[in-house]
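A selection of the complex's chains, in situ.
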Amino acid sequence: ACTGKDGKRRNVLRVSGSTTVNPVAADVADVLRSQGMEVTIDTQGGSAGGISQLGAGQIDIAMSSKPLADADRKRFPGINLVATEIGRDAVGIVVRKSVHDSGVTSLTRTQLARIFEGKAASWKEFGGPDLPVYVYDKEPGRGTREVLDKYLYEEAATPPPVQPNGRYAIVGGNEETRTKLRTTEGSVAPLSAAFVEGSKELALVAVDDVPLTPQNIVSGKYPLARPLFLITNGSPQGNARTFIDRVLSAEGQKVVTQHGYLNLAQLGKR
Amino acid sequence: MNAIAIRDLTVSKRSPKRTKDNKGRHPLVGPASFAVPHGEVIGLYGPSGVGKSTMLRALVGLLPDGLDAEGVIRVLGVDVLRQRPSALAELRTRAVLVPQIAVMFPDGIIGNTLFGLRHVVRAPANQLRKRAEEALAEVGLWDEVRDRLNAPAAELSVGQRQRLALARALALDPEVILLDEPTSALDEASAAEVEETLQSLRGHRTLLVVSHDIEQLKRLCDSLVPLHRPTSTSN
Amino acid sequence: MITSTHKEGQCPGLRPLSALRGVRPRRSGWVPIVVGGGAALVGASGAMLCAFLISGVTSGPVDWWALVTSGVWSPQQSLFGVLPMIWGTAVVSLLALAVAVPIGWAAALGLHELTPARHRRTLRMAVEMLAAVPSIVYGLLGVVLLRGLMSRLFGVTGGDSLLAAALVLSVMVLPTVVSVSVDALADVPDSVRETGAALGLSRVEVIGSAVFPQARGGMLAGAVLGLARALGETVAVFLVIGRADGPLASTVNGLLRSILQPGQTLTTKLGGPEPLLAGTSGTHWATLCALGAVLMCVIAGLTLLAQSRRLDRRGGRTRFPPRARRHRGARDRLGVASLRTALALPILLAVGIAVVVLERGTPALDPGFWATPAAGASGGGVRDQIIGTLLLVATAGVMAAAAGLTLALLIGEYATPRVAGWMRTATLTLGGIPSIVLGLAGFWFFGSALGWGKSWLAGTFLLGLVATPIVALAVTAQIGRLPRERLETARALGLRRSQVVRSVLLPYTRPALVTGLLLGLARAAGETAPLLFAATVFSGAGGMPAGVVDAPVVSLPTHVFNLAQDAADPAAIRAAWGAATVLIIIIALLLIVSMPIRRRLEKERV
């Protein structure tokens, strides 16, 4: 895929980007490597970082957990970004079990906006216990964050700045988020649904009364789902083609479900 | 009673290889036995490297790492080899050693003279300072340093440092003073001045003086003790 | 007595030397050449960093005035004010030092002054183990252990706060302070202790009045190095600080309260996602580069402050001469006890961390984990990662030793005092630069300017750059303590300058070189940011690179980082802890292997 100026560069397929897609890509790459293909997988800078590197010609496939935005295309005018969806991940709104059990089972869009803008003081406001709301927001650039922002504010400009009140912190990775949720009373955060399973302290709330279920995601009723993409410059060629085909194959799609995501078949796209 | 009493004192080096000796030790000094009665001045002499300085260190419990003393040392009634560190520190305020090489602390001349004084003696600052200045005068250093009392003591000449080291010990007015070659770096006139000061202590303070200048020892001391090389060493 | 007979018998007096005299040997002419080469390398690195920042800052308009006076940071609204970050940086690093320096100094005093020589090395190694723990592990430990404590003790919801970050940092800084201080104490001649004690001073009085004033310069160097470490740390701070921007509180009370609230430092801002979102030109990017420049200014300012003569007086008068106290014996015992307690603290921490890490890092106890390559997202072992890490650390060690030593010689021997002062400030600034900035600069330089792909060589270079200032400063501090008489004696025997450097200076500085290298490499081995950007990938590369400029490797710290970031399944978390444990064990082995070498080097220093 990449031929350097000296022509001596090895024929290595370079994949980089979202940590959400990484497990799928890593497993697939492992299989391909055993068949003699050279693939490097990297997760530098998340989805946005992947797209930047693809734009700069440093990699061949960008992994992304957010759809391509116009801004991305505008940033790299010389590049024809082509995204291939490989599955979908649902973003859950995760609260503490205690909050959930005492009545906060569903939140509306306006309620979520209040919470993530740091305006909500107590869970009482939402029918829960008299417990301060502690917000863990994902750092900008994370796919999870963008899915939520897109839902809360649609395409409308940018979210307003957060009111600092001492009950707002930013988190990075999913594991970090989960640990912090588990250990903080009254906390709430957007988090990949796959991470909530099996956790005694945490619970998912429904969004606008739509619970997070595979059916609701497939049907599109649940609003906070994000597609997972492999992005290439132009339609995939050579090794990149082999790689993406492998992800889209039956075995590849099985890997997608193994890591807790919905595959294309479940989404009815097959 | 004796101010200092030593019985069968040997100092030996802990050998890491445990060869030389049955106990893995290598004797450096002794065995030596002698006593210094209260108020007397005793001279200790012997060739270079025989162990005079090591002996003085042992007397106040300041042997360097790796050297061990055996036998009995009693200084001012304290059994030095069987004491806790804090008791030894207490003893050293009463029995002061003036080492062979005068070490200056990174401080001024007056600061160095006050060094022991201000830790050990509880008195108003100006009294302490007066005492330090008197001590400098006693050793004949006052005139040389009076106009630069706050200059770094490290700038002093070797002989000046030696006198300062003596002065700061005298300022403590200890019952016992152990002097390791107190005038080795001094010219005759300065040495005479120091000797005079030491003479004036005779009778009420106990002095143990190490010197290679036998004439000087004869002038100063009530009696002399020779130190010999340990018999078991190779030479 | 015996000697004279011997003289006649075997040695018939000294013959004139004329028979032997010839061309002078061992000019040690390589010394200036090597120093020159090292200077060029260090200069080039500095130039690279500056070029990166300048090209960044000039790539878009920067409103400097608003930058340093405004309290609101919001790239979406084009508001760029760094006051809250500066506040966060100041609070976190100063608090960290306020905890680490007293404890570190006390521990160093307890270690060197109150511990029998034969136990010192072991205890010191235990303390240095704290330096071996990679930042990401500190971060995770902070998340797991410290946050809960903070929320219980201070009622901080969640526990994410500037204070938590400061505490994590203080533990990370501790080994630096202790180790460099112990080196300084070892340089105080025993005759100083003897003279102090002979004047009747108790143990703590000897330590406080005789030993400490002479070691103060070196111990301050330890504190300053610790400050650089604190300022440069990203990952660990990341995980416990909360990273919420917010306007600066305007009341004193509000400022104090903000210590118990989430916040952000200059470093976390730079190390966060924004550099990747900002692209590589435009206001946002330029402002981020300006942020880097501000950070460098802050570090340089703090350095100048710490170096000021006021703090580092080598001689002169004691300003507050101590007075004799009542109950000197009791005070002495109390002082000794507290110094010993201070020493116990880092050692207990090291043991505690070892237990926690081993408990979680069970995979590391399986030899198979060490010997098999990684498979897929979280399977297999870490064989290649181990090889890659060793390769990077070894090559970076060589570079840091050479560059650090030459830099130290330049500062300590060749430069005029004025130039030396500037060079020292520059070195410290380099040491305080967050590795993330190094990573970005390296990415820019090697990736964009030179057109290399990810390459282990770039990683070596950047890790070397992380360790170089630590080596340089440790060695410089020791050169400063070289007794003047020793130089005079060597010169009086006719040695040339290069020979003096070779035979007096270099041997004297070896202990500091080893300490600096251990601290520097321990830090470099745990460093992720520069590697992520310039040298490693998550999978698909081996431990041994296949080429030079276009051959990435895999490494343990980045592996841990990747696994811990987003791993969904428990297997990945287990693998992350396993890999982290392997890394710690490797560094521990490194420390243990270096023990006999250090013993030899230190025995030679008297």
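By letter and in written order, the chains are A, B and C; residue numbering begins at 1 in each of them.
In this section, contacts are C-beta pairs under 8 Å (C-beta built on N, C-alpha and C of every residue); 3 or more make two chains touch, one makes a residue touch a chain.
The model shown is predicted, which means the values in this text are computed figures rather than measured ones.
Engineer: Could you tell me the overall stoichiometry of this complex, given each chain kind is only shown once?
Structural biologist: A x1, B x2, C x1
Following the convention adopted for this analysis, only the chains that are shown with their structure count from here on.
Engineer: When contacts are scored as defined above, which chain pair ends up with more C-beta pairs, A-C or B-C?
Structural biologist: The greater number of contacts lies at A-C.
Engineer: Distance-wise, how many Å sit between the C-alpha centres of chain A and chain B, to the nearest whole number?
Structural biologist: 78
Engineer: Which whole number of Å gives the spacing of the CA centres of chain A and chain C?
Structural biologist: Distance between chain centres: 36 Å.
Engineer: So the centre of each chain is just the mean of its C-alpha atoms; given that, what is the distance between chain B and chain C in Å?
Structural biologist: 44
Engineer: Looking at the complex, which residues from chain B come into contact with chain C?
Structural biologist: That would be residues 47, 57, 60, 62, 64-65, 85-87, 89-90, 92-94, 96-99, 101, 103, 105-108, 111, 114-116, 118-123, 125, 150, 152, 154, 165, 168-169, 172, 174, 235 of chain B.
Engineer: Going by the contact rule set out above, which residues of chain C touch chain B in the complex?
Structural biologist: For chain C paired with chain B, touching residues are 1-2, 116-117, 189-192, 194-203, 205, 209-210, 213-214, 314-318, 321-326, 328-329, 332-333.
Engineer: Residue numbers of chain C touching chain A in their complex, please.
Structural biologist: Touching chain A: residues 72, 74, 76-77, 143-144, 147-148, 151, 157-160, 238-239, 242-247, 257, 260-262, 272-274, 276-277, 279, 375-378, 447-448, 451, 453-454, 532-533, 536-541, 546-547, 550, 552, 562, 564-569, 572-573 of chain C.
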